[in-house]
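Here is chain A:
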Amino acid sequence: MQRMMLTACAFALACVAAVPSMPASAKETVKIVYIGPLTGGNAALGLGGRNSADLAVQLHNADAKAKYTFDLVKLDDQCKPDIGVQVATKAGADSSIIAGITHYCSAVAIATVDTYHKFGLPVIVWGAVLPAITYGNDYPEIHRVNGTMINQNEVNAKLVTSLGYKTWVIIHDTTDYGKGHDEYFTKFLTQDGGKVLADFGVGADQQDFTAILTKVKELHPDVVYFGGLTPIGVRLRSQMDKLGIQSQFEGTSGIVSDSYIQALGPIAEGTIAFIDGAPIEKLPGGKFFLDQYAAHHYAEPPEAYGAYAFVAANLIMDAIEKVGPNRKAVTAELAKTKDHPSIVGPITFDAHGQNIVPIVTAYVVQDGKWVVWQDSDYAKGKRKLAGRK
Partner candidate 1 sequence: MTLAEPVTVADWLLTCRGLTMRFGGVLALDSLDLHVVQGEILGLIGPNGSGKTTFFNVLTGLYRPHAGRVEFAGRDITGHSPQQVCRAGIARTFQRSRLCLPLTVLDNVLIGNHPRLDNGVGFNVFRRRALRHQFDEGVETSRCLLATFNPDLAARLFDAAATLDMIDRRRVEICRALVNAPTLLLLDEPSAGMTHGETRELMDDILQIRASSSALTIVIIEHEMNVIERMTQRCVVLNYGEKIAEGPFRAIASDAAVQEAYLGQAMTT
Partner candidate 2 sequence: MRSHIAVAAAAFAVGGVWLWAFLSTDSVWLFASLIVVAVLAFAFFQRFDAAGRYRRALATRPRRAALFAVLAVAGVAGGLRDQAYPLLMLCTVLLFVVACIGLNIQTGYCGIVNFAGAAFFGTGAYTAAVLSAHGVPHLFAIVAGGIVAALVGSLLILPVLRTRGYYAALVTIAFGILFSTFLEVNSALGGPQGLKLPGIDLFGWRFNRDIQLGGASASFYVNYLVLSLALALAAFVFARRVERSWLGLAFDAVRLDETAAATFGIGIARAKIIAFTLGNLLCGISGATYAMMQGFIAPNNFTFGESLILVSIVILGGIGNPLGIVPAALVIIVVPQKLQFIQEYRFLLYGCLVILILLFRPEGLLPRPLRNYFPESSA
């Protein structure tokens, strides 16, 4: 009896050990992966990115001339580094996946670079802005289409100082995103002769800022700079209004979203913010993107970084079309990317796979829309920003 049973279980174990792992079978359809935050606080941007990448894939698959049809695997990194490493491993270890459009949250992106390198999976970061993601290593697999926070803060400081503002209060959330922006903006602002009166860090889930803002009110700064994302940006702006703070409000790429305006209504008027890349709606491709996005009836808006996910997906698919579904070849091909036309302007990867973004676009909210600064009534002097005569 016992012997029989033991042999049985030995046999069972043997079977388990013997089963081979699924072989990669990618003939006509090629798998690529999208990774971003689909749940939790940053879901809005993650979903926007996912829809945009999905849009790119659908448009490509609709194209008759294409050699391959693409299958977009979508994974949720919850904006948590450890989960990020898990899903990155999932994608990297799955040899049928050729390349990835990965990560909005910098902490996750920085956590996963080693994993992608280990598995040789070429990825293009579509949203994370921390410089170290590309410049902190020399892994050929890692690329990024959006600029780093360095670029936008440099331009930001130049513009606002040129407007004649003198004093700033900086408020930033204590995530990598906010802290990074705080660091670089302070650096460039002081270079350009601006003065930082105070610097407040706030929790990413904080709700009440009246205490801090009362202190700000005491300081009477010309400008309040905010490094962080839309939800807190909205709260700050509306609580500033509640306390009757008259200072100009400016933000980073994190608040360039339709929901910022939608949530604030008239108060949003005059808010300045910057994103790294050409003004989408001005490029022919960008117009096309927005129209197509609308045509596909996605539940969520593309948000600030949707366009980048779209571009990243296209870069990858073009590369695969060119060199076939092979990670090494794709990595090599992506490295060659130079002046590749895209809806955010031509893409050129430097030695670190970082897109040398030529353009940073300044936006200002005018009549409930994000308007490119140069075309705005404010630039033309038809309207006045807060505190400008």
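Criterion applied: all candidates are chains of the complex that A comes from, given by their letters.
The working rule: contacts are C-beta pairs under 8 Å (C-beta built on N, C-alpha and C of every residue); 3 or more make two chains touch, one makes a residue touch a chain; residues count from 1.
Treat the numbers as computed from the prediction; the structure is a model and nothing was measured.
**Student:** If you apply the contact cut-off given up top, which option from 1 or 2 ends up touching chain A in the complex?
**Tutor:** Result for chain A: touching candidate is 2.
**Student:** Quick one: which bits of chain A touch candidate 2 in the complex? Just the residue numbers, please.
**Tutor:** On the chain A side, the touching residues are 1-2, 4-6, 8-10, 12-13, 15-17, 19, 21-22, 38-39, 43, 47, 50, 74-76, 79-83, 85-87, 89-90, 92-94, 106-107, 110-111, 114-115, 118-119, 130, 132, 174-176, 179-180, 201, 203.
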